[in-house]
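Just one protein chain is left out here, and the rest sit where they should.
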Amino acid sequence: MESVWRFLKSKQGITIIGFLVLVILVVVFYSISPNQTQAVLNSMIRHSTPLILGALCGVMCERSGIINIGIEGHMLLGAFMGYMVNVWTGSLVLAVAASMLTGSLMGLLLAYMSIKLKLDQVIGGTVINILALGLTGYFYTVGLTTSGKIMTFPLGPLADIPLIGPVLFNNGFITYAAIVLVFVLHFFLYRTPWGLRTRAIGEHPEAADTLGINVIRMRYMNVLIGGAIAGLAGGFLTLESVGSFERAMTNGRGFIALAVMIFGNWSPIGAWGAALLFGFATAMQTQLQFMGIDIPHQFVGMLPYVLTIVVVAGLVGRTHPPAAEGKVFEKE
Amino acid sequence: MASEPETKKTDFWRALWRSIGVPLGAIVLALLIGAVILLISGANPLLAYSALFQGAFGGASQISRTLEKATPLIFNGLAISLAFKAGMFNIGAQGQLVFGAIIAAFIGFAVKGLPWFVHAPLALICGAIAGALYGSIPGMLKAFTGASEVITTIMLNYVALNMTDWLVGGPWQDKTTEILLPRTPEILETARLDQGRLITSGLIFVILSLYLALMVYLFVKSHKKIRMAGKTTREFFTANLGSLLVALIPVILVGLYLLDLLQVGFLIAVGGAFFIWWLLERTTLGFEIRTVGANSNAARYAGINVALIMILTMVISGLLAGLGGAVETTGVDGRFEPAFNVGLGFDGITISLLGKTHPLGNIPAAILIGSMKAGSNTMQFEAGVPKEIVDVVQALMLFFVAADMIVRYVLRIKGKEEKVSLTSGWGQH
Partner (left out) sequence: MNQVPVLEVRHVSKQFPGVLANDDINFSLNKGEIHAILGENGAGKSTLLNIIYGLYKADQGEILVDGQPIELSNTQDAIRHGIGMVHQHFMLVPVFTVTENIVLGSEVTRNGMLNMKEARQKVTELSKRFGLEVDPDALIEEIPVGVQQRVEILKALYRDAKILFLDEPTAVLTPQEVGDLFKVIEQLRERGVSIIFISHKLKEVLAISDKITVMRRGKVVGSTTPREANERILAEMMVGRDVILTVDKEPARPAEKVLEVKDLTVFSDQKHKAVDHVSFDIRAGEILGIAGVQGNGQSEFVEALSGLRDAAEGEMILNGQRMPFKHPRALVEHAVSHVPEDRQKHGLVLSYSLIDNMVLCTYYQPPFAKGFNRQNDAMRENAERLIKQFDVRTPNADVKASTLSGGNQQKVIVARELSRPVKLLIVNQPTRGLDVGSIEYIHSQIVKIRDEGAAVLLVSAELDEIMSLSDRISVMYHGELVATMDVKEATREKLGLLMAGVTPD
């Protein structure tokens, strides 16, 4: 009994309860107003996709001990390069590849700055953010056209399930990829030697080092992969969601992704839950306006940030950031 | 024997080079790489940079615009530099600035019937207090729960953004125009900073005279001491060249103000920089702040209340940022609009590091970044170069000044600097 109570009070517990409450609310709302509910949920998924991809990048980097506040920059450059390749070649496959490659190049830069140059990692991330803003703004030209964007494709009969079908199983490729990645990464992080070692180098790199794990190589690799995922988040914006590029179009999503990662306690599935919650909050902002409900949408909009502050301050539950984050690892 | 003052002199230049070599090198390297990018994209770097320079310093109005752009940047750089001194990273100075700006706007348009010499200072003070209160939140969270100020200030940035968004779209919206825009009404004439120019000029004249008198007094006093120590006047001058130059800055500034080249806001910013410099170097509180940043264990040993100093530092840091926002509202914009100076917080980081987190170093660094912002439009117009290249150059500057080992290697600057660890992971400790 006490363990149940403890679980309920824990962060996972709260997340699960919150999730259940949401599900019940959704069902209730669906029975009252099916169209509106579906619109909100669709918009939730759409808003949560770049957030979860960005957060997965954060998880990859921070679990290996590298703070990444440059997610915004990875995303923006990924979005831009994906878009440009789409303009030049008309190939969406190449475009997606380009956005991921760009993201991982930025990841390489971050890793180089924090591991080799031993820069303060927060500054390194800031360099990437400003650089991305500048480069994309500089090279962006107005009036380009593309041959199209990634279309949604329903997943056979699954898409016909009422409510869930259109929400989960009628999306574009990157949205599916994001959901798959959540589970794949979660699995890898907790069920494979790579995951065990990754978590070890983020917590106690010296211990990992004495056991023959190449801390530096692993950090480089993980930050590269993380960068690619954040690049994909950018690709989602220009190739699947909006279909075109605008200056500074990520609009702070990289920082919400950071909040998502923290709120999800540095775990992929936790982050997914947080991303859905934050996506839901965003979806509700617009919906509330339609419904003429008099809660200023900005209050819903600031919820994610306030919640994140509450969580990092340890006022509710406790987060466990990787212990070696932000610290320079030096081999003897 | 005669060569002794000579070596003194070279010592001075060497010390100067050692202290500003890295930022200068970073600026040059960043501009060079920027030029390469310009070349690759088919633009003429010389043309672009000269247009940029023209747009920033080509005439009285350009200089005035540059200094106007630099004003909030100085405040932001100061806010971040001060926090660095106490070992904290106020990456969210932006949020404190935005709050200062909107509160100043509110005081400016909502409080009526005050004379300008009460109204304008009141708006500034309220803006500064708003920033200070907002800055105290991450300070207290850090001191009491150990929550990283890097995260909390980033998050508070967005809270501030939403909050002001709501205010300008709701309770504080400008309802005077036909089409409702999300912005506050214009502030009253009495709240504007450039009021009563004649009287402020007079006031400044008095202050300047007092300042000069003080300088002469200090000069004579320390000169006497030097003479008693058996050194020549020339040695005294070479040894104190730096402080003499610094002492000249206010005189130059007031001159520029009287020539109508700069706003009173810029004077306040420079005054703020001098104040922070004085605070850090000359007061016991400054000593406490620096000790907490340099070695918090030793600070505890010395009987310093570390938690209190952390909070106080964030309060002052927020106050500076808020004052910057208030100056911008009351001195330049005349109202608060939501797209208000997005990204200033990040500019502040670049400026703080370019100025080597020295309060006075922030001034030239802010003028540099401000000039790039001011000149970028001219560059875009005349050289056909998208103005965002200045962001690229700024990012490169930040990179090189932070990665000082590269610059040191390229420029062969000797002397290893003690690296300040700016952050130490985040979350609880």
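As written, the chains take the letters A and B, and residue 1 is the first residue of each chain.
As a working rule, a contact is a pair of C-beta atoms (placed from the backbone, for glycine too) under 8 Å apart; a residue touches a chain by one contact, two chains touch by 3 or more.
This one's a predicted model, so the numbers in the text were calculated from it and none came from an experiment.
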Among the options B:I20, B:L181, B:L208 or B:L285, the absent chain makes contact with B:L285
Determine which one of A:I213, A:A248, A:V306 or A:V328 touches the chain that has been left out. A:I213
Cross-chain touch to the chain not pictured, restricted to B:W13, B:F144 or B:Y301, is B:Y301
Logged for subunit B, residues touching the omitted partner chain are 281-287, 291, 294-295, 297-298, 300-303, 418
Applying the definition given at the start, please give the residues of subunit A touching the unseen chain. 191-193, 195-197, 199-200, 203-204, 206-208, 210-213, 320, 323, 332
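FYI, only the chains that are shown with their structure count from here on.
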Between subunit A and subunit B, what's the gap in Å when you average each chain's C-alpha atoms? 34
Can you check the complex and tell me which residues of subunit B touch subunit A? 37, 41, 89, 91, 141, 145-148, 150-152, 154-159, 161-163, 165-166, 169-170, 343, 346, 349-350, 353, 386-396, 398-399, 402-403, 405-406, 419, 421-428
Which residues, counting only subunit A, touch subunit B once they are in their complex? 67, 69, 113, 117-124, 126-131, 133-140, 247, 252, 255-256, 258-259, 262, 296, 298-299, 301-302, 305-306, 308-309, 312-315, 318-327
